[in-house]
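Sharing a structure with you now.
Removed: one protein chain of the complex. Kept in place: all other protein chains.
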Amino acid sequence: MRYGTNASACAALVRRDLLLTWRRRGDALNPVLFAVIVVVLFPLALGPEPNQLARISAGIVFVAILLAGLLALDTLFRGDHEDGSLEQLVLSPHPLPLLLGSKIAVHWLTTGLPLIVVAPVLAEMLHLPRSVLPVLLAALALATPLLSLFGAVCVALTVGMRRSGMLLALLVLPLYVPVLIFAAGACNAAQSGLAYLAPLLWLGAALALALVLAPLACAAALRISIS
Amino acid sequence: MRYGTNASACAALVRRDLLLTWRRRGDALNPVLFAVIVVVLFPLALGPEPNQLARISAGIVFVAILLAGLLALDTLFRGDHEDGSLEQLVLSPHPLPLLLGSKIAVHWLTTGLPLIVVAPVLAEMLHLPRSVLPVLLAALALATPLLSLFGAVCVALTVGMRRSGMLLALLVLPLYVPVLIFAAGACNAAQSGLAYLAPLLWLGAALALALVLAPLACAAALRISIS
Amino acid sequence: MNTLTLWFHKFGSPPVFHRIAVRLAPWLFGFAVICGLAALYGGLVVAPADYQQSDAYRIIFIHVPCAWMSLFAYFFMAANAFIALVWRIKISEILAMASAPVGAVFTAITLITGSIWGKPMWGTWWTWDARLTSELVLLFLYLGVIGLYNAIEDRRQAARAAAFLALVGIVNVPIVHFSVNWWNTLHQGSTVRLLGPSRIDESMLWPLLLMALATHVWFFASVLVRARVSLVELEGGKEWAREIALGKGEPA
Amino acid sequence: MSITLVRLSRPGRGASPHARDIRKLMIAGESNDPMPLLEARDLSYSRNDEPVFGPLDFRLHAGEVVLIEGDNGSGKTTLLRVLSGLLAPGGGSVRLNGENLTVARLSHQVALLGHQPGLKADLTPLENLNFAIGVFGLRAGITPHLALSSVGLEGYEDVPTRQLSAGQKKRVSLARLLLVPAALWLLDEPYANLDREGIDLVNRLLDAQARRGGAALVTSHGAYAFTSGSPRRLPLRATA
Amino acid sequence: MSITLVRLSRPGRGASPHARDIRKLMIAGESNDPMPLLEARDLSYSRNDEPVFGPLDFRLHAGEVVLIEGDNGSGKTTLLRVLSGLLAPGGGSVRLNGENLTVARLSHQVALLGHQPGLKADLTPLENLNFAIGVFGLRAGITPHLALSSVGLEGYEDVPTRQLSAGQKKRVSLARLLLVPAALWLLDEPYANLDREGIDLVNRLLDAQARRGGAALVTSHGAYAFTSGSPRRLPLRATA
């Protein structure tokens, strides 16, 4: 009899989720594609003047990435719930917040990170001034994990519902609003030549807090909604 | 033995779909809420200056309504496919394009129309000049049925796929782009004081064509994807 | 905690609660309507026009009480949600869920009357400042709680999930309240203080406070009615609920 | 009612298609009646070029009920979907009353009861049945209320279908079967989800359909029972 | 292996709780062993305040296999979920090896096989099993390969689970059961989807689990067979 440690359980989970993403690597690109689509729609809807686009580019990139992340959230527990793995995970003797934390980390790696990688391209499409790009990337690096963590709590509440997409958007919005304000605020400040460090620091502080609390909240929410 | 006419079959379908929407009237508001949410995100991301917002407001409203319509598309056949009613509908002896046309009409009534109703509020939140509003509404009145019709064909192709959300977005987008260009073009023209009638007429022509062809295409696509 | 649970067991027994609610609600509604009418009279007729805003300021008599209620209702909902989650008390679940729609109504009134007031005062229906935005977020929170509650089949599980969300969202309440202090905005800072001198004329103050009283009482009346309906629905299998369904002493 | 039992068998997945023994299925006691209600000639279906069921030949006459039995994945559901016209056959043909059946040319003659019941969970049984009547028509001499009571659902006319148990949902779809004017019933595992009383009900309905001059094709699993160990039965003692 | 059969019965939905006859379920032949593996005391569960199963009292000792039989909606699945700790009981308690079981305090002792198999369709059986080992641990003296071959899935180690038939998927979850070090198996309809040979396999596995000193609770439907009309059997004649 060998029971395995918490660490080995997390490792097994991370390995499995990465493997699953790899097996469906076509699907994994979907959030990126969606963000690109949203960004493409804007020049079409607003007209193509570069100056006007440049002024709003950081905001549009954020909204696009936020919406893409929102839609990708659905996949966080959906598959596991449908095929019964989530039940098995809850039944496992290892601490649920730890396991969920690993799942959220993998989810961020497979959706948030690609979005950060594609962000420079999106920014370029909208003529974002080159000097703002580093701030945009820093803000995204802090904001996307926050979005994943906050989102996970809300998804855990809606797990098991059919057609939860729109409801999820509604639940998640109040949590996303401050993240968006600070992240886009940093970029807008940088674009106007103002100080942009303070909002980034706030984001960092929120991230540190969320890293600790969100998995706990997520586990509690999941226990409520799975029963 | 009484077999019923085509008209009575369509009437039964329309009655049922309206009744279903009424029974789930909470869900029916979701697209509207989503559009509101998207519109809310922009001022938060772009900063609140009214002048800047006013310049891009028509575009944002279109993109928000387009995205909301896109996400609502999923519900067009999803429920019917999952519980087997779609199969029964295909097996019915009445012409499938006629039945699907009725379904699409009800779908537009229950998602497109509320979006048009809420559009003035969205426009006001983004400080769209009052004079552009009638053009915006006219463009929406022509564009949203087009979006429903084009969307239905794509949904029919992806029916029965799990997690089809993003794929659907990719399929539908190329069809939506021209609609978006004409509709937003009309508004932008009106906002700059230029002639806006031509793009609206083009939209009307496309709508007339789509009203005839889309149900046929939709039926063909459905027959392919259901087998 | 022990006395608390005892109290809840006494008054929180569904049939007892139902009886109390049926008896109390009409009185509360009546009181609220009378207070409200008096406040309306005071606000519309007695109070003089403002030297700056002329008569437009009279919107204050509904805007401000409703704004207070939107925050108070959330606070009440979250407190009940906390009790429901920790001690699993059924009445608290129901009270929390019953206050969500009432709170949403008051929030909506605040938003609408505020933007109507904004047009003549600020020249725009809507701006994206901190108070307005956070109040809008408050509405979304209410709608999220209601939506989540309606989306889950099992009523008690639904109540617990929605209660959890309500608790998570409570951070927004202080943001709404203090937004005028933390960020400089178009919106008025606090003018009415219960402690210390208010920066508002006596003749305008009393209708405002009376209306605030009326909305509070209305809130509790409405919550009681909603709670008692949910209670009958939830306890449909029990004898007392069946008796009510069969029409033994059920007012409309 | 004459019940005919047909066994569909299929070698395990991955076996080479050459090793697969393709069987022809003949219904014994087939009369030489000139016009069968349903006739399959050389009928086969393949998915991704892998045959799902081999070439089948059979006829179904008015008044007959045929039970198709087969293990999991033997192709029962697929066969019914081909016969209903939902799937185009890979080879051969299906004839209904002597006419070729194609996806484009379906008829009022066939009613399919699939794995999914095709009921809207948010509507009541009555509303569901009324919709079916609107789309499929109504057999003479029956009403939705009558149909519901004859499947044992009196008093459930106005309960949202969502609140019915799986077995009761199945009964609603059986009621729909009673209402629509179809001469041929294709029933995919009508016994699944039903308890013993429900199974009797299905048999009674099949009987009536046969006597009325209709016909039915019914599928069912090969394995049903807790077969080993001759379990010791234990009546519950009521203590409370 | 001693198999005990327990029948769960439940009056129709909505019956008044007073009319509902609450049954106490006692397993006959229960020894006075001081420490049962699993003990339910006064266990009940209600959903929306409607009792799903009444107060139950029973014990399960090492070496026992109990079959819970009941009609649709009688609460079999719910009972297993309560016993596994996934659902908090509405009343009474579950004790595992004498300790109270709560959602927050689960243990390595229980393995649940639910309606959903909990397998990832995109992974191979081997990968699925390795994940289970990582999260639940490994019983001594067995490997994933061994487990797969003992459920008859040799040669399927590297086929994506999606491509397996329903019965084969069920076998993979049986293999998982063999691997994880759980003394108590809770099996929800392990026979569903399996053909006769698969049913034998389940019985052999249960037998082994009992001999090994474990225990199992197994649920199963009340109604299985095509019971009426004594169908005439018809062997297929190969014609091609």
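To keep things simple, chains are lettered A, B, C, D and E as they appear, and every chain counts its residues starting from 1.
The rule we apply is simple: contacts are C-beta pairs under 8 Å (C-beta built on N, C-alpha and C of every residue); 3 or more make two chains touch, one makes a residue touch a chain.
Basically, contacts and distances are computed from a predicted model.
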Task = Among "Molybdenum cofactor biosynthesis protein MoaE", "Heme exporter protein D", "ABC transporter permease" or "cysteine desulfurase", find the name that the UniProt record gives to the complex chain excluded from display.
result = "Heme exporter protein D"
Note = Out of C:35, C:66 or C:212, the sole contact with the unshown chain comes from C:66
Note = From C:101, C:147 or C:169, the answer for touching the chain not displayed is C:101
Task = Provide the residue numbers of subunit D that touch the chain removed from this figure.
result = 154-156, 158-159
Message = Touching the absent chain: which residues on subunit C qualify?
response = 29, 40, 44-45, 49, 54-56, 58-59, 62-63, 66, 101-102, 105, 108-109, 112-113, 116-117, 119-120, 218, 222, 225-226, 229, 232-233, 236, 241-242, 244-246, 250, 252
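We take it that only the chains that are shown with their structure count from here on.
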Partner chains that subunit B and subunit C have in common = A
Query = Which chain has its C-alpha centre farthest away from the C-alpha centre of subunit A?
reply = D
Ask   = Once you find the CA centre of subunit C and the CA centre of subunit E, what distance in Å lies between them?
value = 49
Note = When centres are defined as mean Cα positions, the distance from subunit A to subunit C in whole Å is 33
Inquiry  = Which positions in subunit B are in touch with at least two other chains?
reply    = 33, 37, 40, 44, 82
Remark   = subunit E residues touching 2+ other chains are none
Request  = Write out the stretch or stretches of subunit C touching subunit B in their complex.
outcome  = 124-129, 133, 136, 140, 143, 146-147, 150-151
Note = Per the touch rule, the subunit C residues reaching subunit A in their complex are 133, 137, 140-141, 143-144, 147-148, 151-152, 157, 160-161, 164-165, 168-169, 172
Key: subunit E-touching residues of subunit A, taken from the complex the two chains share   = 1-4, 8-9, 11-13, 15-16, 19-20, 23-24, 79, 82-85, 87-94, 99, 223, 226-227
